[in-house]
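A protein chain is absent from this complex, but the other protein chains hold their places.
Naming follows writing order (A and B), and every chain is counted from residue 1.
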Amino acid sequence: MESIVFGIGITALAGALATVAGAAENTESDIGSQGDPNSQVQLAPQMGYLHRIFNKAIAGEPPAWGLWIALGAGIAWAFMAMQINPILAIVLGAALATFVQGVYATTAYLGRIASLAKFGQPVFIDILKSMTTVTMAHAFVAIFAAVTVCHLMNAALGHPFPLPLLGLVWGIALGAAGSATGNPFYGKERQYQNQKYGAGVPIAASGNIVRYAEAGERNSLDNGWFSARLGGPASGVCFGLIVFLELWRTVLFEQIGAGWGAIIIGIIIILVFTVIDRYIEVWARKNFGAYVKPTEEAS
Amino acid sequence: MTVKVEKIEGGIPHTTIMIAGLVASVILLYLTYANIAVGTEYFAFFGGLATVAALIWGSHTIKVLCSYGIGTGVPSAGMIAFGSGVIAMLFATKYGIAAPIVAIVLAAIIGAIIGFVANNVLNMRIPVMIQSLTEMAIIGAVILMGYAAMMTGSFELTSLITGKVSILGLSLPSYQASFIGGGLIAVVFMLGAIAIQHPFNACLGPSWTQDRMLMLAAECGFLSMITAAVMSMAIVSMGAALVSLLVAIIGWYYTYTKYIELSYRDAASWVDSKPIPETEGQ
Partner (left out) sequence: MSAIAAKPAAGAAMDMTSTLIGIIILLILIAATYFVAGSGLAFMALIGVIVGGILIGFGVHFVPVGGAPAAMGQAPGIATGVAMLAAGAGLAGLFGGAWAAELGLVVATITGAIGGGLLMAVTCMFVNFIYVFGMGIPSASGKVDKDPITGDTQKEFKSQGTEGHGLPFVSYVGGVIGGIFGGGGGTLIYLMLLDLYKVELPGMMNALPGQVLPIAITLAGIFAIGIFLVNAVLAAYNITGTIEGPHDPKFKRFPRAIVACAIASALCGMVAIMIVAV
C-alpha cells in the first residue's frame, strides 16, 4: 500500500513537471518559429515581405527535442556516475544542453537568413541577441523539467531503461505532442492574424505574414507572449496528460490481472478521449455552422 | 520523373568530399588505436575528429539527396542514416582492430539494400537515392564509432560494455556505468542525427553556398564533441576527457567565428536594431 501511495505521488509530480515542460517547449519553439510554421517565416521574404521574426530552423521539433532531452539526460547521467548529487547533475546537464540549443539557434538563424540574401532580407543582430536568450531560458525550463521526469521514472518508479534512453524516448514524445498541439495556434492564429478568423488561411495568402505589432514592428517575443496564452498551456496539458496517464495506469493497475488491468484502463482512457474529441467536433459543426457560400474576400 | 529543385553550382565536387571524408575519418578512427598500442587514453580525441570529418561529408550527402524533393523533411534523412548505421556499427565492434572496416562494409550493404527498397520498391525514382542512402549508412556507422572511440578510448565491444564505478576511491568494474549499459549510445545517436542534418537544413535557400554549409557542419561536429567530451568524463580518465574537451572547444571556437564571418559575407546586409528595410514590394 505504501509503495502505491509513493508511486501515485511520483506520478503526480511527473505529470506536473511534464506540464511545465510541454508549456515551455511550445513557447520556446514558437519564439524561434521552429517546426512547421517556420515554412512561412522562410517564405515571406521570397514573396517580398521582409520581417523581423526569428527563424530557428534547427530541425523539426520532435528530433530537436529528442536531442535536447537526451543530451541533458546523458550529461546528468555522466555526472551522477561521477557521484555528483542528482539535482546538481540534472541542473548541469540541462545547462549544457541549453548551451548547445542556443548555439544551434544562432547558426540556424544566420544560415537561413544568409541564404535569403537574394531577396534582401537583412540579418538583424538585435534579434539574435534578444530572442536567443529568451528561447534558451524557455529551453532550460523544459529540459530541466523533462530530464527530472525521466530521472523520476528511472530512479523512483524503477523503469528498466537507463536515463539517456528515457530522455530520447520522452524528448521525441514531447516534441511530437508540443508541435502537434501548438503549431496551428502559432502558424494560423498568430502569423496570419490579418486573415479571417475562424477559417483556414487561403493558400493564395501564403507568405503574407503579419509583420507589424501594436506598436512598431513585430518580433518573435510578441509571438511568445501570444503563444503563452493558449498554445503553450495546451501543449503542456497535452504532454502532462500523456505522461501522467501512462504512469498512472501502470502504477495503479498493472498488478491487477497480471498486466491486463493496465491494458483495460488504457483502452477506457482512449475511449474517453474519443468521446471528448467527437463532442468537440460536433459542437464545432453545430455552433460555427458551415461556410455557406463564403464571401469573395481579397486575400 | 522527379523534379530537381536546386542545382549544385561550383564548389568542390561531391565525389571529392566523399573520398576525403571517408579516408580522413578512417585514418582518424585508427589513430585512436594508438591508445591500445601505447597504453593510454589520451588519443581518444581522434575519435571526435573522425566524427567531424564524417559530418562534413554527411552534410554534403544530405545536400545532394535533399536537392530532390523527397517529400518529407530533411531531418528524416539523418534518422534513417543513424537507424541503419547504429546496427552496423555495434555489430562491427566485435571484430577488434578490423572494426572500422567491417562497419563501413556492412553499413554499405545495409544502406544499399535500404536505398534499393526506397528507390525501387517504394517507387521513389530518385537518381541519387541508392548512393546517398549507402553513404548515409556508412556515415552513421562511422560517426557512432567515432563517438564510441572518443568516449571509451577504444572501438571494441568489450570496452563499450564495461565501465568502472569509483566508490570511496575504490574503482570497481561495472556494466551499468558503460557506454552502452548507461545508454550514452542513445545520446550520441541523437547528437549525430541532428548535427548531420542541421547544416543543410539551416543553410538551404536560394543563396546557399557550399563553404558556409561545410563550415557549419564542422561547427556542429565540434559542438557535439564538446558535450561528448563532458560525458566521457564518466568513462575515460579525467585527463583524456580534458584533452578531448580542449580540442573540441578550440575547434568549435574557430569554426563558429569562421561561420559567422561567412554568414556576414553572404548576408544581404548586417544590421543592429534597425527597422525592416523598405522595398518596392510594399
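In this section, contacts are C-beta pairs under 8 Å (C-beta built on N, C-alpha and C of every residue); 3 or more make two chains touch, one makes a residue touch a chain.
In this text, all values refer to a predicted model and were calculated from it rather than measured experimentally.
Undergrad: Any idea which of B:I101, B:M124 or B:I276 touches the chain not displayed?
TA: For the chain that is not drawn, the touching residue is B:M124.
Undergrad: Of B:L29, B:A149 or B:I185, which one is in contact with the hidden chain?
TA: In the complete complex, the chain left out is touched by residue B:I185.
Undergrad: Considering the whole complex, which of A:I75, A:A108, A:A146 or A:L168 touches the chain not shown?
TA: A:L168
Undergrad: Need a quick check: the contact residues on subunit A for the chain that isn't drawn.
TA: Output for subunit A: 35-40, 42-43, 57, 59-63, 159-162, 165-166, 168-170, 172-173, 175-177, 179-189, 191-192, 196-206, 230-231, 234-235, 237-238, 241-242, 245-246, 249-250, 254, 258-260, 262-263, 266-267, 269-270, 273-274, 276-278, 280-281, 283-285, 288, 290-292, 294, 299.
Undergrad: Can you name the residues of subunit B that touch the chain not displayed here?
TA: Residues in contact with the chain left out: 1-3, 5-6, 66, 68-77, 79-80, 82-84, 86-88, 90-91, 94, 106, 110, 113-114, 116-118, 120-126, 161, 175-176, 178, 180-183, 185-186, 189, 201, 204-205.
Here is the rule we use: only the chains that are shown with their structure count from here on.
Undergrad: Based only on mean CA positions, could you tell me how far subunit A sits from subunit B in angstrom?
TA: 26
Undergrad: Can you list the subunit A residues touching subunit B in their complex?
TA: Within the complex, subunit A contacts subunit B at residues 42, 46-52, 57-60, 63-64, 66-67, 70-71, 73-75, 77-79, 81-83, 96-97, 100, 103-104, 107-108, 110-126, 161-168, 171, 211, 217.
Undergrad: Across the complex, what residues on subunit B touch subunit A?
TA: Those residues of subunit B that touch subunit A are 73-75, 78-79, 163, 165-167, 176-177, 181-184, 186-187, 189-191, 193-194, 197-199, 201-209, 212-213, 216, 219-220, 223-224, 226-227, 230-235, 256, 259-260, 262-264, 266-277, 279, 281-282.
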